[in-house]
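Note that one protein chain of the assembly has been removed; the remaining protein chains are unaltered in position.
Chains: A, B, C and D, in written order; residue numbering restarts at 1 for each.
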Amino acid sequence: MELAVDIVNLCKSFTLNNKELKVLENVNLQAEAGKFISIIGPSGCGKSTLFRTIAGLEKEYTGSVIVNGNDIRQSRPYIAYMLQKDLLLPWRNVRKNIVLPLELSGKLKNTDTGFLEKMISEFGLEDFVEAYPDELSGGMRQRVALLRTWLMEGSIMLLDEPFGALDALTRKNIQDWLLEIWEKHRKTVLFITHDIEEAIYLSDEVYVMSPRPGKIIENININFGRPRRRDIVYTSLFIDYKRWLMSALQV
Amino acid sequence: MELAVDIVNLCKSFTLNNKELKVLENVNLQAEAGKFISIIGPSGCGKSTLFRTIAGLEKEYTGSVIVNGNDIRQSRPYIAYMLQKDLLLPWRNVRKNIVLPLELSGKLKNTDTGFLEKMISEFGLEDFVEAYPDELSGGMRQRVALLRTWLMEGSIMLLDEPFGALDALTRKNIQDWLLEIWEKHRKTVLFITHDIEEAIYLSDEVYVMSPRPGKIIENININFGRPRRRDIVYTSLFIDYKRWLMSALQV
Amino acid sequence: MKKFINTGKLSLPISFAVLIIAWESLVYVLKTPDYLIPAPSAVLQALIESFPVLMRHTAVTLLEVILGFITALILSVVMSLLMVRIKVLYQILWPYMIISQTVPLYILAPLFMIWFGFGILPKVLIVVLVCFFPITVGFVQGLTSTEPELDELLQVMRATPSQILWKVRVPQAMPQFFSGLKIAAAYSVTGAVLSEWVGAQEGLGIFLTRSMKTFKTAALFADVLIIIVLSLLLFYIISHLEKKVIRRRSLL
Amino acid sequence: MKKFINTGKLSLPISFAVLIIAWESLVYVLKTPDYLIPAPSAVLQALIESFPVLMRHTAVTLLEVILGFITALILSVVMSLLMVRIKVLYQILWPYMIISQTVPLYILAPLFMIWFGFGILPKVLIVVLVCFFPITVGFVQGLTSTEPELDELLQVMRATPSQILWKVRVPQAMPQFFSGLKIAAAYSVTGAVLSEWVGAQEGLGIFLTRSMKTFKTAALFADVLIIIVLSLLLFYIISHLEKKVIRRRSLL
Partner (left out) sequence: QADDLKVTIVLDWTPNTNHTGLYVALSKGYFAEEGLDVTIIQPQEGTAEQIVASGSAQFGIGYQESVTFARAEGIPIISLAAVIQHNTSGFASLAEKEITSPKDFENKKYGGWGSPIEEATLRYLMEQEGADPEKLQIVTTGDADFFQMSSTGEVDYAWIFEGWTGIEARLRGIELNYIELGKVAEVFDYYTPVIITSEKMIDENRELVQKFMKAVERGYKFCIENPEEAAEILLKNVPELDRELVIESQKYLAEKYQDDAEYWGLQKQEVWERYMQWLFENGFIAEQVDVTKAFTNEFLNQ
């Protein structure tokens, strides 16, 4: 099968106080196109750094990162990346923040943005299209950032803890929304989360990273069918996966 | 029993695009001194706004907020408040960010900061005391902010999603740390979280808020003894609490 | 709160009135001769007497100011953007921009006259010279001292460097841009007055030297008064614009 | 990368060399008379000939610059902090600060002399007058255009207003403070040169007028050259300090 992301022996260090800080060590990750892959691992192990590298924001690393068949050193990949911080532009209101990717690619005029209104209200932001980021709650900011990411170009989505600030209900709704659109468009999704159940529920594959320096220590396939139903969480398979992953994380 | 926080009929609105946005409506909350109280509620319902009001950052509201017997309109309360954003000072390294509260109260010189080293390494930050915030991962920033909050003065702690960016293991460790120090010092803790299990595991009482405009729609006591053991999560009482809260949140 | 704001707004007129009265009384009491420091009343009288003449001169100077300020604004913005985009340009041009500020104007005056004649051009150029530097320093500093996070976000969105510039850097540079503009605004009128050195027939600068050399101190002060009023006007227009452009709670 | 930096560093010397050579050749080819634009070689010769004299004058001017700049720095910092802390002070003082910049220096210079005597004091004061404004505008703008979040954090920690000022506002104001400082640095030497009009015995300004009155254009350019070098030096010292103080990836 075609690989959307192919990472081979990725090593990455930072310099911290003039000392080398190894963050990623021989990371290998093969993501088939159209798969939903979660990455879990302890805080500070290098998950965000991995995403930053895939997105082309970290230039100095060893090993190779191939996205859609092209080495990212050669050409900046088309990737829809939601960073861990929401990074809304404080001088733009919600709508203008959301449409930023369209504006940049020059498609704002040609794209029918009618569907946006629907998504905005699905996300519970209908009263806030004119509001500025500092007038939003933490969870609302995150939802705005997710919508914006959805409008970015690219067949690959990198989502770095996209639901961290959401309550259980909103989170469920947005998980379902995400699965729905993912099944419709079949983008490749790489998904960082701290919620093991969320990882299992959403993914085809879960990668587990070790504490810093981050290595891939586990990689399991989740064998539930699609579309998924909520009640799989009560199956023993689900619970087995969860136990397995928790033990891999030493929880 | 003595009330650490006594909120009566608190109403709070913002003006958004020249329209009134009701955020808190007749919120009543009585927190006994030394209790651990969690607040859960949908994203955007006004939890952070409630905390900001208690901390004296929002001045325009109706109703009354009494902290340790004093109306906060009269005197700014002594409160250790961890805001939802980590708000580290980017030009200060980790150690200097952490000791900021001591520095401000003039106690930096008189306080034995030896214990800090221990806490820093308990929090897994021992290699990062000299690092600057932009060299930390999201979870590490949150831990730094929590440590800093711990050093603030006041018998009341307000924690706004303090573990949102932490993985399961780190989260557990820090939960335990928090319970331990809380049991030792018996500060009053108000705790916002989206994790229902976390709320039950940690708290004496859980308040549930409705969607915006936020009202208290449920308030339950958690009748587990102290110190708590992890395995209570498998008890049927725990599961009942969880069901109950989930239904209150309509999850 | 309301009350505080009111006394705030009043504090300036009050302080100004106090100053004027104190000045007037001091001149009376000390019998200071007019040619040292004229009393405010004498200045007012001179202002009224010379009003038509002064207005003619004011029109000339104002034109120089407006043309010069706008040219400087455009030039600064273009240059700043270019320098931030093209590093080599910055490295080459920056020192010359500083140099342009360090050459005393009274050395440049005759050269400007020789190069650009006696029309309005050399005067406008001097206003440009005076104004473009603070604007450029402010803007360049603003454009280059932003946090890299938003830059990165836009890189991820495959924004071109100039999109990054326009959508992220420029909005973030606004406070510093405006502080440069304000400094320039304060200097522009004086710049125009000075520029009239390069050989002029009319303008507040001409009126100024003429009053000075004929010992008409009150008229000189009247002229300075107009210079001050024009400068303040420009400054407050800029401040007002700033408040419109920057959506931010003001801390003052 | 390395290579790029090198050509970057070289671009200025190269452009400078090109300029000098072009200038020299133009003067030769066009046979421009010396009194209009002297050739660089003539300037160099004048510089060498007058070197001891020029150095004596330079010392005087430099002293004025240093004293004036430092005084302005202290004054600006104190005033800015006070104005940001005490709103009424801001409302009262701000307009007068602008006014102080709009009164042409050649009106003030003689008055300064009458008020402050003929020593170094009035000269230093003029340098102060020239420098304090850009520094203050930059600093005040920097202190007041920060996001309120960190302010709030410190309020929660029960920081006093002056602690908020020092621990949050001041560090955040650094980029704007430095852009003000840079503008002031560029002006300070010229300010000192101008100040010597108010009557001085020595200084680069005196040398300048003397060369000008006796039409020694090459000597005049040599003098200007020193003014430029001093200004650039000061400017780059400030830029260097800035890099030390502000821990941030530079975008230029």
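One rule holds in what follows: contacts are C-beta pairs under 8 Å (C-beta built on N, C-alpha and C of every residue); 3 or more make two chains touch, one makes a residue touch a chain.
Being a predicted model, the structure only gives us computed values, none of them experimental.
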Ask   = Which chains here would be touched by the one that got left out?
value = C, D
Note = In the whole complex, of C:Val43, C:Val124, C:Val170 or C:Ala219, the residue touching the missing chain would be C:Ala219
Remark   = Of C:Leu10, C:Leu26 or C:Val53, the residue touching the omitted chain is C:Val53
Of C:Thr58, C:Gln172, C:Thr209 or C:Ser231, the one touching the omitted chain in the full complex = C:Thr209
Query = What subunit D residues would touch the chain not displayed?
reply = 33-36, 106, 109-111, 113-114, 117-118, 196-201, 206, 209-210, 212-217
Those residues of subunit C which, in the complete complex, touch the missing chain = 33, 35-36, 50, 53, 106, 109-110, 113-114, 117-118, 197-201, 206-207, 209-216, 219
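The rule is simple: only the chains that are shown with their structure count from here on.
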Ask   = Rounded to the nearest whole Å, what is the centre-to-centre distance of subunit B and subunit C, using the mean of the C-alpha atoms as each centre?
value = 50
Centroid distance [mean C-alpha coordinates] between subunit D and subunit C, Å = 17
Ask   = Centre to centre, by mean C-alpha position, how many angstrom separate subunit A and subunit B?
value = 27
Key: For subunit A, residues contacting two or more additional chains   = 85
Task = Identify all positions of subunit C at which a residue touches two or more other chains, and write them in rising order.
result = 147
Ask   = Any idea which subunit A residues touch subunit C in the complex?
value = 55-57, 76, 78-79, 81, 83, 85, 87, 89, 91, 100-101, 103-105, 132, 152-153
Message = Quick check on the complex: what are the subunit D residues that touch subunit B?
response = 149-150, 152-159, 163, 167-168, 171, 247
Request  = Could you please specify the touching residues of subunit B with respect to subunit A in the complex?
outcome  = 14, 16-17, 21, 40-44, 47-49, 84-85, 124, 127-128, 130-131, 135-140, 143, 161, 164-172, 194-196, 246, 249-251
